[in-house]
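Here the complex is missing a single protein chain, while all its other protein chains stay put.
Chain nomenclature is as follows: A and B, assigned in order of appearance, with residue numbering initiated at 1 for each chain independently.
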Amino acid sequence: MAKSIDVSDLDIFYGDFLAVEGVTIPIAARSVTAFIGPSGCGKSTFLRSLNRMHEVIPGARVDGKVLIDGEDLYGSDMDPVNVRRMIGMVFQRPNPFPTMSIYDNVLAGQKLNSKRMKKAESDEIVERSLRSAGLWAEVKDRLNRPGSGLSGGQQQRLCIARAISVQPEVLLMDEPCSALDPISTSIIEDLIHELKTEYTIVIVTHNMQQAARVSDETAFFNLSGVGKPGKLVEVGRTEKIFSNPEDPATEAYIQGRFG
Amino acid sequence: MSTSTAPDARTKPVQRPGDRVFFGLSYGAALLILLTLAGVAIFLTVEGIPGITASPDEVKSGERFLPYVGPLVFGTLLAAVIAMIIAVPVAIGVALFISHYAPRRLGATFGYIIDLLAAVPSVVYGAWGIAFLAGQMVPIYQWLEDNLGFIPLFAGPASATGRTIFTVAIVLALMILPIVTAICREIFLQTPRLHQEAALALGATRWEMARLAIFPYARSGIVSAAMLGLGRALGETMAVAMVLSASGVVTFNLISPTNPSTIAANIALSFPEASGLSVNALIASGLVLFVITFVVNFAARAIVDRRKEFSGAN
Partner (left out) sequence: MTSTIEPTRPPRRRDVLDDLESRKLPTSAARIVVGIALAVVVLGVVGGLGPAKSVVLGWLVTFALPLWSRVVEGSRKATDRLVTLLVCSAFGLALIPLASIVWTVVSKGAPILGSQFFTYSMRNVVGEGGGIYHALVGTLLITGAATVISVPIGLFTSIYLVEYGEGKRMASAIRFLVDVMTGIPSIVAGLFAYALFVLFFGEGVRMGIGGSVALSVLMIPVVVRACEEMLKLVPNELREAAFALGVPKWRTISKVVVPTALAGIVTGITLAIARVIGETAPLLIVAGYTDSVNFNLFDGRMATLPVFAYSSIRNPGVPPEFALDRAWGAALVLLLIVMLLNLIARLVSYLFSPKGEK
């Protein structure tokens, strides 16, 4: 488990509009890579292109290469559905399925694909996923209650459990704490630390301190101007980006002079 | 989002069989609706043309098609327009009551109550029209003839049964009241709150606020609601067929015992016993009705859609 990602010269288009331009970035396996940058700089768009979620929007397409352990993500024989089974995703706002119980929510990836499982097997997956997501102790007595009855932070951890229950290689997180209170945020950050021993994690965050706290590598995205595409300004070890960045724009952003 | 760019072969998603079947079902269902609507037009035309071209001695009415259908079109329009004239002001009042005058918590309940009017089957309206309303209207018609008889509309002689085109129009007005109310209510509720509060802040009374902030915003919506109501009234069959004592004349006299019939009522009354080319003539008259309602609804929807484009900025 856990694969590395190698992106080279990736352009992302919405119709004729070039949203993100020329991104080249290596993402190491079993590490946390954070994307930071001002609003609208394309960091979320880029993240979604890593599991082809951007294709949900009609007219979206990419140019360039994304290799996952050497395999081309956009190769002609690649099915986006299979890509997404391999690369899980957690969203900005917790989105458990309201018609399903906590138990079924964790197994959603299997159940929605009508995968047959023995009861013992599914019980085991549920327990393992919830334990990994640090939620087991809180919900083990009410697995049959609806997932939407949990608190926001618990719901987000439920979504993480749901994402890792299908055992993906990579976990993408799109501002997973932006809708949460500080305590829930801290729990999820601890969780990210634990998860990186098994998964490759890519996290988009609006919060620079969070990037500094959780990530090993940090990538800074920026817009070159209004209406211009977003691009990757610089990427490196988190300590280096935050203490001694190469690009003056990165330094300005880190110091809070814009954004 | 433009979809005009040539699809790149690489980004064309792989189609799974399940997806293809599911999309096929959805697209097929949508296509079936197109076909049904086209089918309605085509079948009515195919079966109607022999009725249009039939010679007078081949059909029961003993008339060519145009003189046959002309008075019916007149009656249809007359009843529907009067119904609209009665229903629209009341509907605007009711909608305003529900959206802005009634206590907020009761508004939805009042809305349901008005919607119940739409749930009453037309045959029940017809029965009620004969058994109750027509009788109640007789003295009113007598009074109208005696006091306002100089107006051609009320020239009389007043009907002794009350089963006149005016009674029919009242029943039709009741039947279209819920839909007109519902649309008006929806539009009144959509009026930007800021406009209303701005008007109130300037010291406007509630009515002045309605006149300044709600009506200008809602005008085209009210027009299209009225036209949708008109469309319903044009096509309503049973209430007219049951209540009206029709004799196929062309007259603006609303209260006399001789009344113009409507297309829909005429079909309902004649169809069960019709045979041969008479059936085709009735179907052809149905085609005429279809075209009229289609035009009215088309216009109403066009107004609504245009309004949607403009209200996007709000």
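Note that contacts are C-beta pairs under 8 Å (C-beta built on N, C-alpha and C of every residue); 3 or more make two chains touch, one makes a residue touch a chain.
Computed from a predicted structure; not experimentally measured.
Participant: Write down which of B:R16, B:R219 or B:R306 is the residue touching the left-out chain.
Facilitator: The one listed residue touching the chain not shown is B:R16.
Participant: Looking at B:A199, B:A218, B:L234 or B:L254, which makes contact with the chain not pictured?
Facilitator: B:L234
Participant: Quickly run down the residues of chain A that touch the omitted chain.
Facilitator: 51, 53, 56, 58, 81-86, 88-89, 91, 93, 95-99, 108-109, 111-114, 146-149, 159, 162-163, 166
Participant: On chain B, where is the contact patch with the chain that was removed from view?
Facilitator: Contact residues on chain B toward the absent chain are 1, 3, 16, 18-19, 21-23, 25-30, 32-34, 36-37, 39-40, 43-44, 46-47, 89-90, 92-94, 96-98, 101-102, 110, 112-114, 116-128, 130-133, 136, 174, 177, 181, 205-208, 210, 228, 231-232, 234-238, 241-242, 264, 267-268, 271-272, 275-276, 279, 282-283, 286, 289-290, 293-294, 296-298, 300-301, 305.
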